[in-house]
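Complex shown without one protein chain; remaining protein chains in place.
Moving on to chain A:
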Amino acid sequence: MTAVLDTTARPTGAAHRIWSVVRLNTANPWTTITLPWMILGFIFVINWLIWWIINTAAGPEGMVEAVDGLQWSGASMFIFVYMMVVAIQSVNLTFALALGYGATRRDFWLGSALTFALLAVMYTVGLTILSVIEEATGGWGLGGRMFTAIYFGDSGWTGRAFAYLTLLALGFFFGAAIGAVYVRWKSLGVTVFFAVLSLLIVALVAYLTFTQSWPAVGEALVSLGLLGVYAWSYVITVLCAVVGFFILRRATPRS
């Protein structure tokens, strides 16, 4: 029996192709979903034990002061850095496999952007729920702060959800852009990228110092508020997403 392959066309629609990339990015959910939650759970347990020690040592009177310090917890910050690494790995390695499977760079980038958006929403929902529980239980019964740390603002759960989502999106797309630079120009490109970035920051600092603009910057930041500053980070996030695509569009997978 000879079944001639359908060589002319079985054109798969763009939506299907992009969704395939989403599935490829999460084909092994261990790295993108299971492990991060496990690490977060572990950090939580460690923190909970530390809160318990502090409570036991400080006693009820001492805790009044200690609670003030506990709001400066960076315990949940790892998740944003982790997601940056997830994005770097995806653009470096999953990209190579996607192209072997016959995906276009465009479909890969759109599919990965959708993956990052979905993951960011999932983590935002999870973190927000945990932060609401943290509030309702008076810091897990011990005055602890992990999901309501000061970096997530004081505008209730909606504000915190916005902060999580914004930081996750920044992590993902900044990571994707670095990954694209790496694939296109190898490690030299990444080195140059960070060198230029450092120079730009130093130049900005110099400019602000010499024009004595720091007080004005301070005022601007205060009037923006924490969430206002976060909102401005979408400029960077969107820039990374767009520029990253044009960098990867002319890139060849590393071998």
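Remarks
Please note the rule applied: a contact is a pair of C-beta atoms (placed from the backbone, for glycine too) under 8 Å apart; a residue touches a chain by one contact, two chains touch by 3 or more; residues count from 1.
In this section, contacts and distances are computed from a predicted model.
Think of the chain that is not pictured: of "ABC transporter ATP-binding protein", "4Fe-4S dicluster domain-containing protein", "Aspartyl/glutamyl-tRNA(Asn/Gln) amidotransferase subunit C" or "Sarcosine oxidase subunit beta", UniProt labels it "ABC transporter ATP-binding protein".
Listed residues A:N28, A:T137 or A:T158: the one in touch with the omitted chain is A:N28. Contact with the chain not shown here comes from a single listed residue; of A:T94, A:T115 or A:T166, that residue is A:T94.
Of the residues in chain A, those that touch the hidden partner chain are 1-7, 9-12, 14, 17, 20, 23-24, 27-28, 30-31, 89-90, 93-94, 96-107, 249-250, 252-255.
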